[in-house]
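Got a structure for you, written out below as structure tokens; questions coming shortly.
Selected chains only, in their assembly positions.
Order of writing sets the labels: A, B, C and D. Residues in every chain begin at 1.
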Amino acid sequence: MFKIMLSKEGSELVPNINIEDISDVISRENNLLWVDAISPSKNEMEKLQEEFGFHELSIEDALKPWQRPKIDQYDSYYFIVIYTARFIPEQVDIQEVELDIFLGRNYIVTVHGEEISELNDVARRWQQNISKLKPSAGVLLYSIIDSIVDSYFPLVDTLGDHIERFEETIFSGRQITLQGEVFRLRKELLQLRRVLGPQRDLLLHLSRMESALLEGDVRTYFQDVYDHIMRVTDTIDLYRDLLNSVLESYLTVASNNLNITVRTLTSWSIILMTLALIAGIYGMNFEHMPELHWRYGYPGVLLIMLLITVILYYYFKRRRWL
Amino acid sequence: MFKIMLSKEGSELVPNINIEDISDVISRENNLLWVDAISPSKNEMEKLQEEFGFHELSIEDALKPWQRPKIDQYDSYYFIVIYTARFIPEQVDIQEVELDIFLGRNYIVTVHGEEISELNDVARRWQQNISKLKPSAGVLLYSIIDSIVDSYFPLVDTLGDHIERFEETIFSGRQITLQGEVFRLRKELLQLRRVLGPQRDLLLHLSRMESALLEGDVRTYFQDVYDHIMRVTDTIDLYRDLLNSVLESYLTVASNNLNITVRTLTSWSIILMTLALIAGIYGMNFEHMPELHWRYGYPGVLLIMLLITVILYYYFKRRRWL
Amino acid sequence: MFKIMLSKEGSELVPNINIEDISDVISRENNLLWVDAISPSKNEMEKLQEEFGFHELSIEDALKPWQRPKIDQYDSYYFIVIYTARFIPEQVDIQEVELDIFLGRNYIVTVHGEEISELNDVARRWQQNISKLKPSAGVLLYSIIDSIVDSYFPLVDTLGDHIERFEETIFSGRQITLQGEVFRLRKELLQLRRVLGPQRDLLLHLSRMESALLEGDVRTYFQDVYDHIMRVTDTIDLYRDLLNSVLESYLTVASNNLNITVRTLTSWSIILMTLALIAGIYGMNFEHMPELHWRYGYPGVLLIMLLITVILYYYFKRRRWL
Amino acid sequence: MFKIMLSKEGSELVPNINIEDISDVISRENNLLWVDAISPSKNEMEKLQEEFGFHELSIEDALKPWQRPKIDQYDSYYFIVIYTARFIPEQVDIQEVELDIFLGRNYIVTVHGEEISELNDVARRWQQNISKLKPSAGVLLYSIIDSIVDSYFPLVDTLGDHIERFEETIFSGRQITLQGEVFRLRKELLQLRRVLGPQRDLLLHLSRMESALLEGDVRTYFQDVYDHIMRVTDTIDLYRDLLNSVLESYLTVASNNLNITVRTLTSWSIILMTLALIAGIYGMNFEHMPELHWRYGYPGVLLIMLLITVILYYYFKRRRWL
């Protein structure tokens, strides 16, 4: 499906253009064309290829999913792959959505597999202000990428909340098996990081690129987006370190708990077995056991048992085993 | 064994060429020759050396197995070492197969120890389209390397499935000793990564190389293959991180389980030993134990035992030891 | 809120300037203006933008919190983001405070969300010596950044004291659950390191920057500040390594303690159960147990028990289990 | 001890040269001299210094053991330090032997502390073919270094066999304390890696060096040796990763085993203590215990005990504790 938007001679919005007219439209320098293709068929992509004269490799990349974030330079245009991300809280899952962009001198073609809300926002703002803006593909590209990078911040905040919850759980002493969740979050961070790394390089490249397609000031703006994505990746790296730290702390907490439990086991085993031994001795059936006939034999033994209990208890208490 | 294929003057396929004629054939610029040598003998390699004028070092490298992936520049040709990989599921084993390529101005010589199915596919497609294609050694090299790199993707997917199965097993609570399998997969990933690293450098080199043997556009294609192998190595790296994460999670799960078990042991030991102590006390043979003669002594003691059990049970329950 | 300070023609301090006069004031080259904005409103920032002619991107960055430490070059000024840090001992918490600086040819604008005591110190010293100093924005910038970087040293010392206390606790044998505190300190170090890394790069940049705004000698001074921040980051890195080392040591200490406890448990269990077994045997009610009728059966059994205890005790002692 | 070999005017082998004649011999350009010094005394080294005009620093380095692998450039010669390695299987020990080489325009001086068999092989081959070879110090250097690097391959294979044996031992379930051996191998790998790292840099340097001493083609040969040493270091790195993996696997296997043992302990303790409690109850001496007088009291209790055993056994079986 195509959404085709034209800013004609930098002043007028023409909403309905036929695909077949594209080559005419972009031949006039002051037009600015935006074609937004949502899960286009192979057929539709071939039409685009024809009208814009795209290289077959870039068309292939736009059709196959899961390209790496990158910027490829072709004769008359750039091919850019970038990713948005959203968090699905119920499943502790981060979903990356690929966005392919063809950037020409006076056109932009965006290709993606599913709706990207940030793209719709940019389109709406662009259409509303079309008469006030200089028709520049570079500025339009900046708007798109800026709104995509900014959409990472709420995602990162949500992740931070999750990690904080993990910390609290672990140090609260409550024994909860959160390894599954920690593992899943870790996995998502690894996957996100894998996308963000080359994306950052891509933005650095954009902010330094000497190209006729990006006039002077636009580079300053891309520098700003680069700073933003640096903050996102820094935070993701921090979160990965924190998650590792959480897991290590979990291991020391568990090891500490085990020590405490085993000490309790040892102390009480020794106390109770000693008492049972005494009872066992006076349960023996020997004929000649004078204590058995003593008047206060029984309370005496009970007293001795109590004494042993108290002594051992304080002994283990002092050794901090109880 | 040799398979010799000739595209004569860029139009005609000549299937059967004698090795001795090679030097003649490649002297004509518009011919394109492909010699595919499958586990050639030392003798056969020497014939190739003679006909093509290869340097003794490259012949030696082609004869000895387990070279590193690399590209060596000689006077009139390049010597390239590259690896394919296949997964043997029954043994959780990845098998790398070495492919040595001599790339000349108008010829390609491929040397390998066993059948490589990707190579046969490329050969078939080339023979079918021989009259339509420009006779270019660079394009032929691209076809070969592209189909080899693409063959990594199903392999990588299979590995991903294995790792996912590990995760599920660990967090399902079922106690399965999968360390052996995890270790073997880890080892395979390490070995694969060792081959892929220099292979990636090799492709970067190819996509940037200024050489008369690779005309303009071919470099763009190699850039594309480079992107593909980057995706493969990125995924392999991700998998290694995930496997480490799986192992660490395993340790925390195991540590957690141990804590639970030891707490059960401690709680029940204390309960049962206390009860046994009481039984032991009333099993003593003292003459003067008034309780023994009480009418309700026995049911009273049983009641006390029940009470102690209930109290201790709830005590340990509240401490989350049971 | 604004504090506006003017060194008029390099000799006279003019404390109260209207915002509206700023553009006039800075048009005279020998004036040096310092505007200190404490949590300015959006409105106030716009006035500054108007008077100084700041780029909208830098104004936006100054309004939004948590920028990365950086130096952005604009046409007529630099925009610098830097952080101070203070330690809140009660909460084992390091608080970073952002400071944004606009550095022009003859003015400095500092923007921050809360009072920064180091800034007040610099201002006081500047006002007192205003007639003796050359009016140089570069030197003023140096004073500010130098006093901020120097304020890291007491912070770092406090952290070092904490880590030393951890060490002592762990190796003293006292079983204290300090994982929570270690984790929190680790987290703070990670966050601090994240701010210090780019801050160091920023200072390296300042010490090497070829700019009309920083005359010759000032660069030498920034080189010195760079050395200081290198020492801070080195120490922070050392502390992170030490904390990891502390945690690992904790695990080995805990593992050692567990071994000792379990050996005690095993030794005493075997001893006491063996004795109880003997008592149990002579508690059996068989008719024909000759030992029961022996004159010295009872003391004999007690002696045997003692003997077994002594033998097993020395056996376990020799194996270092007790 | 010196072995002095001279290829006179590139045709004739002169075996016995006096040290004093060296300066004469090397003044004739077409001579090629090889002096092999085995654990030379300080005195002997000074004679060499005199004859060849070596710098005192290089003489000092050749006398003191354990230099780092390196190549130092002096006015008229290069000073090279390189290491051979052999495996002493009985002690799981890798022994590095230092070889110092002085490379001049038409001479080579090799200095080493003990016999190096590879050197003898090179010498023999050189002497046999002396009339056929061009007298080139560079080619001779290549022969020496090539045979040294090739001697690493069998060593590396032996190490691989050791690691494979470790794997098998660990996953076979047999409880063997192989930590000592693993540790020693790890240590040897660390030490070997420390020597190989700079050695690799040295070979890279040799393969790229623009020097009159190494004519054109020799560099291609050194490139080949560089590829070989890359393979060796790659393999060593792989082995280090595998050893770490082996140790981690060992920990998870041990943790798994502990879990299994403790579960067995807990299950049987609970079963046996419950049964003992019942026996203890009927061993009490209360007057009024009606069960004691029942006709089938005894077999009834035994039956109950059996029942409890069966029930608990299946309970623990289902929880996978037994």
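Side notes on the structure shown:
The criterion applied here is as follows: a residue touches a chain if its C-beta (ideal position, glycine included) is under 8 Å from a C-beta of that chain, and two chains touch if they have at least 3 such contacts.
This structure is a prediction, so every number in the text was calculated from the model and none was measured.
Complete-complex copy count for the single protein sequence, taken from this structure file and not limited to the 4 chains in place, is 5.
To be clear about the criterion, only the chains that are shown with their structure count from here on.
When the CA atoms of chain A are superposed on chain C, the rotation angle comes to 70 degrees, reported as a multiple of 5.
Separating the centre of chain C from that of chain D, both taken as means of CA atoms, is a distance of 41 Å. For this pair, chain B with chain D, the centres built from the Cα atoms lie 25 Å apart. The set of chain B residues touching two or more other chains comprises 251, 255, 258, 262, 265, 269, 273, 276, 280, 283-285, 289. If each chain is drawn as a node and touching chains are joined, the picture is a simple open line.
Pairwise, the chains that make contact are A-B, A-C, B-D.
The residues of chain A lying in touch with chain B in their complex are 55, 57, 60-61, 66-68, 70, 72, 74, 174-175, 177, 179-180, 182-183, 186-187, 190-191, 194, 247, 250-251, 254-255, 257-258, 261-262, 264-265, 268-269, 272-273, 275-276, 279-280, 282-285, 289, 291-298, 301-302. In the complex of the two chains, the chain D residues touching chain B come out as 167, 171, 220-221, 223-224, 227, 230-231, 234, 237-238, 241-242, 245-246, 248-249, 251-253, 255-256, 258-260, 262-263, 265-266, 269-270, 273-274, 276-277, 280-281, 283-289, 320-321.
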